[in-house]
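Encoded as structure tokens, the structure appears first; notes follow it.
This part shows chain A:
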Amino acid sequence: MSDYTPYVTAVYVLAFVILGGYTLRWHASWKKLQRQLDHLDPEAP
Partner candidate 1 sequence: MNILKKIQLPLGLLTLISLAVGAWYVYQAPADFQQGGAVRILYVHVPSAKMALLSYLFLTVASVLYLWKRWEGADIVAEAATAVGAAFTALTLASGAIWGKPMWGTWWAWDARLTSMLVLLIIYKGLMVLRHSLDDPVKGARATAILAIIGGVDLPIIHYSVVWWRTLHQPPSLTAAENSSVHISGPLLPPLLILSGAFILLGLYMVTVKARQIEARRRLDALEAARMHPDE
Partner candidate 2 sequence: MLKAAYRIAWKDVAGDLRRRATLSSMLFFAISVLVVFQAAFEPDRKEAVRLLPGLLWATTLFTTLVGLGRVFQAEEEDGAFEGLLLASVPRGVIFFGKWLGNLLLTLLVELLILPLTMVLFNVDAWTQVPAILGILGLGTLGLTGLGTLLAAMTRGARSRETLLALLLLPLTAPLLISGVQAVAGVLQPDGVVAPWLKLLIIFDLVYLAMTPWAFGWLVEE
């Protein structure tokens, strides 16, 4: 069983990096855009 540990670990790390990474990146990008929007057009909802 221990033979597989590096492979299993790699997959879980990768899952976290790909899925978590994109989610966080999109979220950060949205926040930045939203700030710009608020600055440009403070009246909008």
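For anyone wondering why these and not others, all candidates are chains of the complex that A comes from, given by their letters.
Basically, contacts are C-beta pairs under 8 Å (C-beta built on N, C-alpha and C of every residue); 3 or more make two chains touch, one makes a residue touch a chain; residues count from 1.
Worth saying up front: this structure is predicted, and the values here are computed from it rather than measured.
Undergrad: Taking the stated C-beta criterion, I'd like to know which one of 1 or 2 contacts chain A in the complex.
TA: 1
Undergrad: What residues on chain A touch candidate 1, complex-wise?
TA: Going through chain A, the ones touching candidate 1 are 1-5, 7-8, 10-12, 14-15, 18-19, 22-23, 26-27, 29-30, 33-34, 36-37, 40-41, 44.
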